[in-house]
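Missing here is one protein chain; the remaining ones are kept as they sit in the complex.
The letters A and B name the chains in turn, as written, and every chain counts its residues from 1.
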Amino acid sequence: MSALGTLDFKNVKKQYHVKGETLDVLDGINLHIKPGEFVSIVGSSGCGKSTLLRLAIGLDDDYQGDILLDGARIKGTSLKRGIVFQEHRLFPWLTVEQNVGLALENSTLSSNERAKTIAEHLELVGLKGFEKAYPYQLSGGMSQRVAIARGLVNRPEILLLDEPFGALDALTRANLQNELQRIWQTEGITMILVTHDVEEAVLLGDRVVIMEPRPGRIKRTVEVDVPHPRQRADLRLAAIKDDVLSEFGHEHDTALQPAAEGFGFKDYLFAW
Amino acid sequence: MSAFKTRLQALGQRDFRGLVLPLGLILAWYLISKFNLANSAILASPYEVWKEGYGQISSGAFALDLVHSVSRNLGGFVVGGTAGLILGSLLGVSRWADRLISPSFNTIKSIAIFAWIPLISVWFGMGEPAKIIFIAIAAFYPTTINTYEGIRSVHRDHVEVARVFEFSRWQLFRKVILPSASPQIITGIQLALIYSWLATIGAEYFLKSGHGIANSMIDGREHFNMGSVLFGVVVVGVVGAIVNQLAFKLEKHLLGWRNRTA
Partner (left out) sequence: MSTAITLNQSDIPAEVSAKRPSQWRQKTGQKLQQILWALVLPLLVLGLWQITSAHEWVSPQILPPPSLVWQTLTELWQSGDLTSNLQISVERVAYGFGVGTVVGLLLGALMGLSKTVEAYLFPTFKALSQIPALGWIPLLIMVVGIGESMKILVIAKAALVPVTVNTLQGIRNIPPQFAEVAKVYRFNTRQLLAKVVIPAALPSLFTGIRYGLTHAWLALVTVELLASSEGIGFLMVWGRQLFQLDLVLATVVIIGAVGLLIDQSLQWLETHFLKWRRVAF
C-alpha cells in the first residue's frame, strides 16, 4: 500500500479561555504515527483525547506546536483526512447513498465513478441493499456503518475515529470492532481511534496511547505486539489490557455540568 | 463607586446595534413632520403623540382606560385559562373523554375566534359579560391544547417509576404527570395571555361600550386624531410586552429545573 499517511504531533499545546481563565486542555503532546498504523488513544473523560482529534481533522486551528501530515503542517480540513464522529451525523433528509455521496461533493470523480465507489464502500461496510433507506429507518449500528463508509469513500490517507462505537450496545459494538479490523486491513490506511473502552483499544491498536487529564498529556504508550487479524479471546491481549487498566487511578467527576446555552426562541410567542 | 463602575462596564458591553433602526425611524419621523413633508392630518409629529399621551395621563382618562382593559383582560384570561386547564387535563388523562370530545374540540377550534363575535353580541349583548366571554374563549384554546399535549407526552418511563413505587392515581397525577407536563402547560398559559390581550383589543373594537384602550383608539380615529391613535398603538404594544415579560419571569421561577435547550 502507499507510504502516505504519516501523522506527527510535535509539542502540541491547546488552551481554552473561559471567562478570563485559562484552561490547559492539552500539553506537550508528541506522537509519531507511521503509514498504515492503527493507533488507539484511551483516557478518562476530560483528558483531551477528542480535542486531539478535532485538531488533527482541522476543525480547530487554535493551538500551539505542529501537527504534520506527511511532513506538511495541516491547515483547516482536507479530503486527505477523514473522520467518523461518535454520533453518526448522517443528514436525516438524505438517503444512505446520498449521505455517503456528501463526501464526494468536492471530488474530481465523474458521476459514474462516484456511484461505483459509493456502491463499493456500502458493500464494504455490509450495507448493500440499504442504499435508498433514510437514517430514521436505520439502527444505531447501521448508521455508524454508513458513517464509516462516508469517512472512507474519498480514500483519505488517514481516518480519525472519535469514539465511533461509544453509543452502541455491546453485541453491535463487538461486531463492528471486527468489521473495522477487517476494513483497516483491506484499505491499508492509517487509523487513529479515540475510545474510553480499553478492550477495544487493545483489540484494534498496534499501539495504545494512554492519556491523563488536567492538562491532557500522554502518560504511556503500550505496544500491542500481536499479529492481525486478532481474536478477542487471545490471552496476550488480556494481559496487555490488564496492564493498560492498571494505569487508570480512581478519578471521580467533581464538577456539575454547566447548563447549555441555547438561542432562546422558546421565549418568542406572538399573536397575529 | 466600584459597583457603579462595573455597571457602567456592563453597559458598555451591551449590544446597542438594535437601537439604530428605531432611533433612525423616530428621527426620520420627526424630520418629516417638522418640515411638513407629509399631510399633517395623517402624520402626527412625535411631539403631538407625546402631548396627547401626556394629556390622557394627566386627565386620568388613560388610567381609567387602562384599568378597564387590563381587568377585563385578566378576568377573561382567568375564566378561559381555568376552563382550559380542566378540559385539557380531562382529555389528557381519560381515554374516553379524549375519544368523545377531542374531535369536536378540534373542529370547533378551527373556527376563527372573531367569528364568534356576532353570535356573542346577540346572545350576551355588548356589555362586560360578552367581552369577558370572548376573551375567555381566546384564552381557552391554547391552555386546553397545551395541557392536553403536555400530559400526553409524559414519559412512559416516569409513569413506570410511579408504578414501581405503587403511587395512587392522585399521587401519579400530582407527582409525575403534572410536573412533567408543566413546561408545556406554562407555554399554553403564556399563549393564553398573549391571545387574551389580542381578544381584549378585539372585544373593545367590536363590542363598543364602556372604557378601554382600544375604545379610545377608535374614538381617536373617528375624530381624526392621529396622535391619540398612535399613542394607543404604543400602549397596546407596551402592555402586551409587559404581560409577556411577567409570564416569562414566572416560567423561569417555576421551571428552574429544566435545562431549556434539553
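Operating definition for what follows: a contact is a pair of C-beta atoms (placed from the backbone, for glycine too) under 8 Å apart; a residue touches a chain by one contact, two chains touch by 3 or more.
If you're wondering where the values come from, they're calculated on a predicted model, not measured in any experiment.
Any idea which of B:W29, B:F114 or B:F248 touches the chain not displayed?
Touching the chain that is not displayed is residue B:F114.
Using the touch definition up top, pick the residue from A:S45, A:S139 or A:Q231 that touches the left-out chain.
If we include the chain that is not displayed, A:S139 is the one touching it.
Footprint of the hidden chain on chain B, which residues?
Answer for chain B: residues 15, 17-22, 25, 42, 99-104, 107-108, 110-119, 121-123, 197-198, 201-202, 205-206, 214, 217-218, 220-221, 224, 226, 229-230, 232-233, 236-237, 240-241, 244 touch the chain left out.
Given the full complex, what residues of chain A touch the hidden partner chain?
57, 59, 77-79, 82-83, 85, 87, 89, 91-94, 102-103, 105-106, 120, 123-124, 126, 128, 133-139, 141-142, 154, 171-172, 175, 179, 182, 186, 263, 265, 268, 270-272
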